[in-house]
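What you see is part of a larger complex, with each chain still in position.
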Amino acid sequence: MEREEIFSKLNEIFEDVLDLEEGANLTDSTTANDIEEWDSLSHIQLIVAIEKAFKIKFTSLEIMKWANVGEMVDSMESKLN
Amino acid sequence: MNILITGGTSGLGKATVELLVRDGHQVFFSYLATEEFTAVAKELETTYSNVKAIPLNFCETESVDGFCGKMKEWDLDVLVNCTYVGKPQNTYFHKTAPEDFMNAFEMNIIPTVKITQAAIEVMKKKKFGKIINIITEAVIGLPPMGYTLYACNKAYLMKLSDVINKEYTRYNITCNCILPAYMQTNFATVDERILEQMQQEHPLKKLLTVDEVAQSIKFFVDASQQVNGVKLPINAGTMLL
């Protein structure tokens, strides 16, 4: 799957789970610090939603290692392709 | 002593039943009459002669009232309020419907109030009693995200414990609270990856077990009546780390 395709799908998921009215506008460098709605509680909700949408499964190691959205997408790519 | 434990077929309640029964106490415990729990209840009753299981559904007024009616016969010395209906973590405060506040209160506080009042009636007469309320460490400081209902209802119950200290200590009835950290039980089912993370971040690298908390319930059961009004956190001192 194309990286930007992943991003567009991710944006939808973030906007839906975090109900972001102005849109998520995710980039490689986006972190939880940039989105107030993204916290410990919504994080796991996001993970679950992403896994469902992309039919993939993350390990707890992956979940904790990501420094930003870019790194998350990297591990998604490795699973999707 | 004659001891009533609510929710005795799983998690902390079950561990407490098994611990106190071995000390020779006459243990009564309530259980939700599902197939699974009924089986557990029966097994406990057959394994131990000094155990009696009574079905109870916190969500049905008749069930609760019927249960309280039976309590008079048990001549209780100790009441352990253990049952909580619902899971600790739900959603944010602003996304929690007012009806959910009502329901959580009605299914948890009201039955606990009725059972505690029934116990106090007996204890006042005999001028002896111990009430042990299972709260949660979430009442200390700021609760985790999504804990609105659980933390607030438990805070209500903890303040009720202060009321009991104020009004019934003179009848030689004590009331103590235990504030346990997260325990891995069916009650709070958490994504296994969160669990792994919690474990790694835990100062002892292992989560609290129901048996460890049951030991502190036993402490209050065995303690002198001078031990009263205690709020005992069991959280590896991590609360504020």
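Chains here go by letter, A and B, matching the order in which they are written, and residues are numbered from 1 within each.
The working rule: contacts are C-beta pairs under 8 Å (C-beta built on N, C-alpha and C of every residue); 3 or more make two chains touch, one makes a residue touch a chain.
Computed from a prediction, not measured in an experiment: that's the story for all the values here.
Stoichiometry of the full complex, written with the labels used here: A x4, B x4.
Methods note: only the chains that are shown with their structure count from here on.
As a whole-number value, the distance joining the C-alpha centres of subunit A and subunit B reads 38 Å. Those residues of subunit A lying in contact with subunit B across their complex are 39-41, 44, 47-48, 58-60, 63-64.
Considering their complex, residues 89, 91-92, 144-146, 191-194, 196-197 of subunit B touch subunit A.
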